[in-house]
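Removed from the display is one protein chain of the complex; every other protein chain stays in position.
Right, subunit A next:
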Amino acid sequence: MAEREERRFAEVSRDSVKLMAESAGVEVGDEVAALLAEDVCYRLREAAQNSSQFMRHAKRRKLTVEDFNRALRWSNVEAVCGYGAQDALPFRPAKEGELFFVEDRDVNLVNLALATNIPNGCAETMVRVHVSYLDGKGNLEPQGTVPSAVQSLSEDLLKYYQQITRAILGEDPHLMKVALLDLQTNSKIAALLPYFVYVISGVKSVSHDLEQLNRLLHMVKSLVQNPYLYLGSYVRSLVSSVMYCILEPLAASINPLNDHWTLRDYAALLLSHIFWTHGDLVSGLYHQILLSLQKVLSDPVRPLCSHYGAVVGLHALGWKAVERVLYPHLPAYWANLQAVLDDYSVSNAQVKADGHKVYGAILVAVERLLKMKALSLSKPAEGGVGGQQGTAGGVLGFRESSPGLSPPPEPLSEAGLGIASHLQAGGAGCPWEDWTPVPLPAMYCELYSFFGDSLAVRFSTGPELEGCLPALPCQPADARKETVANAAAGLDNSRKMPQLTANLNISPRPDGSPHTEPPPPSLAATIPGRPFARSSSSSSSVQRRSSSSRPGQRSAGPSRDVFPKARFPPPQAGPPSFSFLIGGRQMGRRCQGRRFQTSFGPQPPLASLPPRAYAHKLPVIGRVSKPVRRWTCSHYSLHLPL
């Protein structure tokens, strides 16, 4: 026996034969058992050999029990029953002794019979044809992979689809939440994706119902966040649905009581989310989006709410988008907006209110633009990859901070004035240094000419920038628009918001003085973006501030002194960790970004003061009727609920 073991065959031992014989009631001697054992081994091998041809002819690689049974049957041996399952049978040893057995668990028939999840029958066998290779070349569909939707829509899936859509579009908010959560985590709904996308594309038919639109947008969000779904070209369709919500003059917008602004804000957030997470699936998506936004913006016939959508959309896509599309377009757009805002007639009240919304949105967008640009300029050396990530991170952080439709969490809101972007920029390098059509000072000049003080207030957290403005004459701005020529001196009051001059008691020339101060040339290169690193510079800025003739700034002065520092509690530890945390558009990175945000959450008490200090001034920009408190929300609070 022992010597035979070298032959790499399964052996049936003499003892086994004896046992079997005993169980059959026959007594066999050792010799007989040995002979029998050997013969059994041989017969087994023979049967295995024969069964392999059944496997080959069935064009399989896996030998099944069925194959073996056929071989047995053809050699006139009874087949072995009970092992026909397709799955592998676990073969396990008993604890004591060298005994092995096939596990055969008891099945509770009662449970099986009463089970609610009745297993569905096999799907119908069918033939499907697909063109795999055209003229010998592979088509666009990647080959060599498992088809994504092998099964056609089974009844179960259909039922799931119906339930989910009903829950989401239904009345019960709790059900909706459950459905959305499932949509976000379910791994088996790939086959349903086109159906959901189709449902979502139905936004156009419910443009009168804000609630439904909202729910559909939530559905988009869930789908986008589902890690098991490969959206592929459906991204385009989703984006177009979202864009519809952002840009179209929805039927719901007619009633001023409807808060379609929130919807647009949320849709814009969603757009940026889709773009940053799935933008790589569709080539040229970014430019397409920009193009359509630009088109809306440049179309004066469109209602203001559409313009508002375009602005928040651009803002959501990042400051680069703002710089490329919104900024160059601003002068032209300004005239229209101003006309609206200048009209005090009663009939215009509603439109004017809308105009204020647009104004606020633009303001937020350009502020961020200025801020990010300033920061980007400040770190030319750190450029490269970090720079791109910086922008991405900026947008991501921005998105992350407001995960839902609800207003952003309070901690951030108090920080105000683009704290997020500022923080992130602290660690980010300069993105796309080469693409700078308008130098920062000129840009600031021009923007200032539009927004005047309201802009300056917001920008003042990076005061050094003002210092650098005079260093560079405003030639570009001059070239572009002669009316802006003296903008630096704040002379062009006529272009400012009428409300600012009319309602405010502040001087229109707050920053005039800094311009006269020639700052050290080195400052322009080194200062911006690093307020926390150099307390001296910030103090100098404070001096400058205090020297300015602005009454409002007086009170804000000391707080501003604190402000930059307070934002970064451990100033020294800051930079390295920032540069790491802010980062890319990857999921993992995003989590980092979120942690980053929360780590700064506790500071609002410190930061809460300054915004409030000038908050009282802000209401005049927006709706005067609204409580002041609302405006103290984060820097994007402008386009959050009123």
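One rule holds for everything that comes next: a contact is a pair of C-beta atoms (placed from the backbone, for glycine too) under 8 Å apart; a residue touches a chain by one contact, two chains touch by 3 or more; residues count from 1.
The rule is short, and it goes like this: contacts and distances are computed from a predicted model.
Enquirer: Given the options "Signal peptidase complex subunit Spc1/SPCS1 protein", "Transcription initiation factor TFIID subunit 5", "TATA-box-binding protein" or "Cytosolic 5'-nucleotidase 1A", say which is the protein name UniProt records for the missing chain.
Expert: Protein name of the absent chain (UniProt record): "Transcription initiation factor TFIID subunit 5".
Enquirer: Among the options A:Y42, A:F101, A:Y228 or A:Y344, which residue touches the chain absent from this view?
Expert: With A:Y42, A:F101, A:Y228 or A:Y344 as choices, the missing chain is touched by A:Y42.
Enquirer: From the listed residues A:L99, A:L114, A:V131 or A:V301, report the one that touches the chain absent from this view.
Expert: Reading the full complex, the residue touching the unseen chain is A:V131.
Enquirer: Please identify which residue in A:F54, A:F196, A:F275 or A:W319 touches the non-displayed chain.
Expert: The one listed residue touching the chain not shown is A:F54.
Enquirer: Given the full complex, what residues of subunit A touch the hidden partner chain?
Expert: Interface with the chain not displayed, on the subunit A side: 3, 7, 9, 38-39, 42, 45-46, 49, 53-54, 56-62, 66, 70, 74, 86, 122-136, 138, 143-147, 150-152.
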